[in-house]
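Written below as structure tokens is the structure these notes are about.
Only one protein chain is missing from this complex, and each of the others stays in its spot.
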Amino acid sequence: MIQALNDAMDVMMARDPRVLVFGEDVGFFGGVFRVTDGLQARHGRHRCFDTPIAEGGIVATAIGMAAYGLRPVPEIQFADYILPAYDQLVSEAARLRYRSGGEFEAAITVRSPYGGGIFGGQTHSQSPEAIFAHITGLKTVIPSNPHDAKGLLIAAVEDDDPVIFLEPKRLYNGPFDGHGDGPLKTWAGHTRAEVPSGYYTVPLGKADVVRPGGDLTILAYGTMVHVALAAVKASGCDGEVIDLRSIVPLDIDSISASVERTGRCLIVHEASRFSGFGAELAALVQERCFYSLERPVMRVCGWDTPYPHAFEWDYFPSPQRVGTAITRLLARD
Amino acid sequence: MIQALNDAMDVMMARDPRVLVFGEDVGFFGGVFRVTDGLQARHGRHRCFDTPIAEGGIVATAIGMAAYGLRPVPEIQFADYILPAYDQLVSEAARLRYRSGGEFEAAITVRSPYGGGIFGGQTHSQSPEAIFAHITGLKTVIPSNPHDAKGLLIAAVEDDDPVIFLEPKRLYNGPFDGHGDGPLKTWAGHTRAEVPSGYYTVPLGKADVVRPGGDLTILAYGTMVHVALAAVKASGCDGEVIDLRSIVPLDIDSISASVERTGRCLIVHEASRFSGFGAELAALVQERCFYSLERPVMRVCGWDTPYPHAFEWDYFPSPQRVGTAITRLLARD
Amino acid sequence: MSGIGLHVPEPGARPGDEPDFSHIVVQPAGSVDCPPHDADEHELRHLAFDLIRVLDDDDHARGGWNPRLDPDVLRAGLEAMLLTRAFDDRLFRLHRQGKTSFYMKSTGEEACAVAPSLALRRDDMAFPTYRVAGWLHARGYPLERMVNQIFSNAEDPLRGRQLPILYSARDYGFYSLSGNVGSRFGHAVGWAMAAAYSGRDQIALGYIGEGTTAEGDFHEALTFASVYRAPAILCVTNNQWAISSFSGIANGTAQSFAAKAIGYGLPGLRVDGNDFLAVWSVIDWAARRARAGLGATLIEFFTYRAAGHSTSDDPTRYRPASEAAHWPLGDPVERLSGHLTAIGEWDEAREETLKAELAARVAAAVAVAEKVGTLGKSKPPLREMFLGVFKEPDWRLTEQMRELGLEEHD
Partner (left out) sequence: MSGIGLHVPEPGARPGDEPDFSHIVVQPAGSVDCPPHDADEHELRHLAFDLIRVLDDDDHARGGWNPRLDPDVLRAGLEAMLLTRAFDDRLFRLHRQGKTSFYMKSTGEEACAVAPSLALRRDDMAFPTYRVAGWLHARGYPLERMVNQIFSNAEDPLRGRQLPILYSARDYGFYSLSGNVGSRFGHAVGWAMAAAYSGRDQIALGYIGEGTTAEGDFHEALTFASVYRAPAILCVTNNQWAISSFSGIANGTAQSFAAKAIGYGLPGLRVDGNDFLAVWSVIDWAARRARAGLGATLIEFFTYRAAGHSTSDDPTRYRPASEAAHWPLGDPVERLSGHLTAIGEWDEAREETLKAELAARVAAAVAVAEKVGTLGKSKPPLREMFLGVFKEPDWRLTEQMRELGLEEHD
């Protein structure tokens, strides 16, 4: 997935001189996860460079550049460290077009490695998508595989709205089914690991039914898509797994159509549960599919605690926990 | 309500030398809403003082003071301006006890005027409670009347956890039923405007059934409690209105008990709907009361736009909009 | 003062006290040297502690910082300052009459907005605060557009979405304002970097209030400006007050906001903000430096907020009512007018005529806007509430529009 993301930026930098890539350690070094590796060498120091350690300043600079007419693609080193830039994203990027009557807009794409599963402890593991989903004017994208990652990132860079692009770092080097003690898998051989070369897009706001099924609907994104698939497989049920790909815009039609068919809905995310994005999904599903629902919409999420280093595999939603929820949803009364 | 809040701080400053009050313009001037009026004169400049315009710095300073053993009560001038302090609240205040194995804690109470209805435009009107509700380790309190405001604020100051205390500024000078063009009402004569003198608390996490009823349950907090009451009255139905008072901790038992009885639930808040706190309430209600629900849980909220100056009374949930939702919820099929 | 205990600074005078500006050292006009614009930063450090002044007490221009402007330019500056004042007075009164929800004046600080607006190029960009409307007046922004914005009426260029006076005027080099203070200071630096990246010699001018320099945004903007040598002029308007807090609440024991430049390796200039010529001159110096690729300059405009903070404020609650009258650096309008008179290019009669004409222009613009409608009496179509959130409304917004009986395109 790292290569796919790198590709996306490489393609866009070659196509469009307005695209700049910058962030902490992204220049000469190529990023702590190497996602920007080689971009400085290929496109020049003025197009891919290091920044001071000041996330608010990084985003402010990007907004100013966008106001000039460029299309900056800043990186925040870890999504945990996006919070110092939260005011810039919410009060400025998300509101600029609206409040200026369309005179200025903030066409920026803020990339950030995100989520847990790498023993990164409290501040290298968090999943803050809900605090962006609530902010009107921001789009939020979370890919689950290399193919989508590249296509979505290109679409995000081309989008005229500010996009938060969260990269599940547990998926950087391979799919992950949630078994913390399992062998490491690489992307090799995975169907979604084949990344076309050159330019292509995956549109924002289109979910992907990664496993069609009739028994129940599982809504997931990022790493949890793989965990959900593993759980469905283990359960032996015919579950439909929908990869949302972007949570804003949200593909509400695919969600409703599926739940209306299955009558059962399970939501899975890593972020802690309370007031997480799963709450909005549950609220929407029961608003729109109430009379089709056989069971309450269920959520399997991170617990309502900070991300705990030693208890990573107890916190991270596991195929077992997802399986238990599936069993409950499918139980005959 | 201003006087009640002022009272609460006055009482606590007199009782406990560890209580300090500070923020932008709160010292000599007494705050732009005059909530800290007289505290500097009564308790001294070292106990109630102005700060630099740096919300992150205000909260950081408060956390450091709390780590020493004080109980700071900083004010953020408008809740819209709390975002520069978001990282301090989330990464530091909310996590300090947890990550330090209990060695340090951040017993701070961050007060902030909040919400719309005063023609304050985009950045003097927002309701950011959802972004706090999602953060484990923070408590979030929103009073709806003078009596509760004082008792809840005292409870918050005494609480050992960090508390975000959001004061609906539309209620500062009187209850408000949502009719933007109606005559101004003062608190005089309102049942909850009688504020006992001296020390008393209203516990965090206990909702208040402000109007018992059997037809449906309306969950609200802050200004919307009054709007909900007005709408119930206008509709002529027997709606139960629950004032949550604090959204974390949440009084889930009162909520469940009510909805199990009424089978219908409406959630009202000013913040924009998508991924707002109403989503969590809807998710919880359908999780816990699914088999009692006659209708989907409904939400009436601010639209998914920034807070728009000229369209304030179109944006702000009105008794009419609440009334329409009540009608839909009560409609026979 | 020292000793243990929490130190909390206080201004020299509070209501009831005599105004006290004895701590302010006013250097004679012309006494500060004017180094070449490409001098090394370390040769410029003393300027951050001096006070650059051109106009002397006898209304003459003195010293190396005298920009030697054409009298036409000076008259244009005077006119724009007077227009700013006329507009402020009128709109402030309209607020009292309930015709708008909010207004803010810039009385006493007009030179800090007008001189840069005239000194810089049309393709440069200002990143304003709410107190530099003079920038727009200096560039001939249509008055009725401003009033329409202030009334949030059907002709409001910001479509009813924004608080009064939080203008946006791209074609006039005026970036979108917002209610948050400080959060656009870094945008100025990003814009300047983008200009440099694009190979253009445009510059960005960032404004920030002295109170707001305490925000992290200020520091991050200066850091980026320093690291990438951004062609920006970063200006602190030190008008002594931030609502009710005096400048010592932002600056602590330091005496100069310009001195903050030193820590970033940038030149810091401290200038008499009520001296139109001095303000022009430092802006011009910094612009030449920036256009030459030598990076940013921090400028402190030393001035005084003569009016209340906004229509919601009553300054007599926290400072002596007569403080403004004691401000040692005078009034920018009177000083420029006095200078023009002293050099024989102006007289009282012309000023009276001009004032009357400007008042009439403002009145005419207000009349036009009032005909469209004042706050609440007229507003843009309701669908504007939903437009511009995203480039294209998503299903949430279209559904919500439908709920209000609106069509996306009607």
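Labels for the chains are A, B and C, by order of writing; each one numbers its residues from 1.
Note that in this section contacts are C-beta pairs under 8 Å (C-beta built on N, C-alpha and C of every residue); 3 or more make two chains touch, one makes a residue touch a chain.
This structure is a prediction, so every number in the text was calculated from the model and none was measured.
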- Query: For the chain left off this view, which of C:Val25, C:Ala292 or C:Ala321 is in contact with it?
  - Reply: C:Ala292
- Looking beyond the chains shown, say which of A:Pro72, A:Gly101 or A:Gly120 touches the absent one. A:Gly120
- Query: Among B:Asn6, B:Gln40 or B:Thr61, which one is in touch with the chain left out?
  - Reply: B:Thr61
- Query: Of C:Gly5, C:Pro36, C:Gly344 or C:Gly405, which residue touches the hidden chain?
  - Reply: C:Gly5
- Which residue of B:Asp10, B:Asp87 or B:Asp304 touches the chain not shown here: B:Asp87
- Message: Give me the subunit C residues in contact with the hidden chain, please.
- Response: 2-9, 38, 41, 193, 196-197, 199-201, 214-220, 223, 225-229, 231, 248-255, 259-266, 291-295
- Since one chain isn't shown, list which residues of subunit A touch it in the complete complex. 24-25, 27-29, 32, 45-46, 49-57, 80-81, 84, 119-124, 273-274, 303-306, 308-311, 314-315
- Please give every residue of subunit B in contact with the chain that is not shown. 20, 46, 51-52, 54, 56-57, 60-70, 72, 84, 87-88, 91-92, 95-105, 136-137, 139, 159-161, 205, 248-250, 252-253
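Rule of thumb we're sticking to: only the chains that are shown with their structure count from here on.
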- Note on the structure: Comparing each chain's Cα average against the average over all protein Cα atoms, the nearest is chain B
- Task: Look at all chain centres (mean of CA atoms) and spot the one farthest from the centre of subunit B.
- Result: C
- Which whole number of Å gives the spacing of the CA centres of subunit A and subunit C? 41
- Message: Averaging over Cα atoms per chain, report the distance between subunit A and subunit B in Å.
- Response: 31
- Message: Counting only residues that touch at least two other chains, what does the list for subunit B look like?
- Response: 56, 80, 84, 122-123, 274, 304-306
- Message: For subunit C, give me the residues that contact two or more of the other chains.
- Response: 161-162, 166, 178, 180, 183, 216-217, 389
